[in-house]
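Only one protein chain is missing; all other protein chains are in place.
Moving on, here comes chain A:
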């Protein structure tokens, strides 16, 4: 593969987004859990939950900072790396992009207020109310930015004549066919990942021999939330598959190695593909792909061979699909087991193996976010604007994209290392037990 500026622009965009979505996911999901914890703490007058909210918030701020700066990077890189794309599509997507900044603005203002007013109100519930605009702001910005991405997958609300855009309808463009399932999936998967990341911390402390009620309450709260969100994510995933079957069959077909159009198509799990496009070692679930796509075991599913060769996505996205789905199922099972053990007196919810499974759920959920996102993005190759503009037509013609890639790579490595060490140090030097004592005189 030649490293021309198109490939390099793709690499740099991938790099920035791959790094950004880790922090964006946390930024969208964690405020909800903070808010729930504070609410329970206030209602039950329980210092454990109040402390949970406070400590989560402290860690959250550091990740927000990295999320904000990398978000600024990708925002500007859209124009720096894809000027021709922005010139055309910018006329249609600027509305949601603009609204996203408003949502972000709203969130930023209230996050600042929330952070520095813990003890300023006579009634603690006033402070809790400030968490609502943060949640609205972060989820709304996820919503708006996802509509932009959805638009790139199923563009509508304009006509293109000789490279000039006309007859624009911003609302139709925003609420395109991909929007509902994408937004639903992005939001729920952010929530479930955040729940599992916080659960991971609690489970890890219990494994390390911490016995305070604080950790058990943290684990229970995050696992209940994790289970609910994991189930919603599964539903959202199912809706996304149905959307793909209808509007982007080539993505689903490439992800499922489904070559021939047929009725009663099988679902393939795992396996490898050899150079003759023969699938080996795969787990074949008869007629399941048809069912997944159309709720009908005998429905016809369009195969990849029906598409011109230069409009097919790469076939390796099947692996991404598998990893994402497997982890999704794993998260449902683990959180379900914890809840089951917790309810039934016969089992121990703090069993070593279960706790380790929860710990693993944290990083795994982020892996699922990354692979799911790669599946969605690479799955619409070679298009940048499906059906209208190919990736190569949108990329910059400027030189030195390669050097910029290395510059940002170095930046993200440094940020990742320091962010991690800062976060670990913050909490190691100030364990929850001591903080409980001095803050609440428990």
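One rule holds in what follows: a contact is a pair of C-beta atoms (placed from the backbone, for glycine too) under 8 Å apart; a residue touches a chain by one contact, two chains touch by 3 or more; residues count from 1.
Here is the rule we use: contacts and distances are computed from a predicted model.
The complex includes a chain that is not drawn, and of the options "Cytochrome bd-I ubiquinol oxidase subunit 2 apoprotein", "Protocatechuate 3,4-dioxygenase subunit alpha", "3-methyl-2-oxobutanoate dehydrogenase (2-methylpropanoyl-transferring)" or "Sulfite reductase, dissimilatory-type subunit gamma" the UniProt name matching it is "Cytochrome bd-I ubiquinol oxidase subunit 2 apoprotein".
When you scan A:160, A:367 or A:423 for touch with the missing chain, the hit is A:423. Within the complete assembly, A:165 is the residue of A:42, A:165 or A:288 that touches the hidden chain.
Listed here are the chain A residues that touch the chain not shown: 58, 61-62, 64-66, 68-73, 75-84, 86-88, 90-92, 94-95, 97-102, 104-106, 108-113, 115-117, 119-120, 133, 165-166, 168-170, 396-398, 400-401, 404, 407-408, 411, 415, 418-419, 422-423, 425-426.
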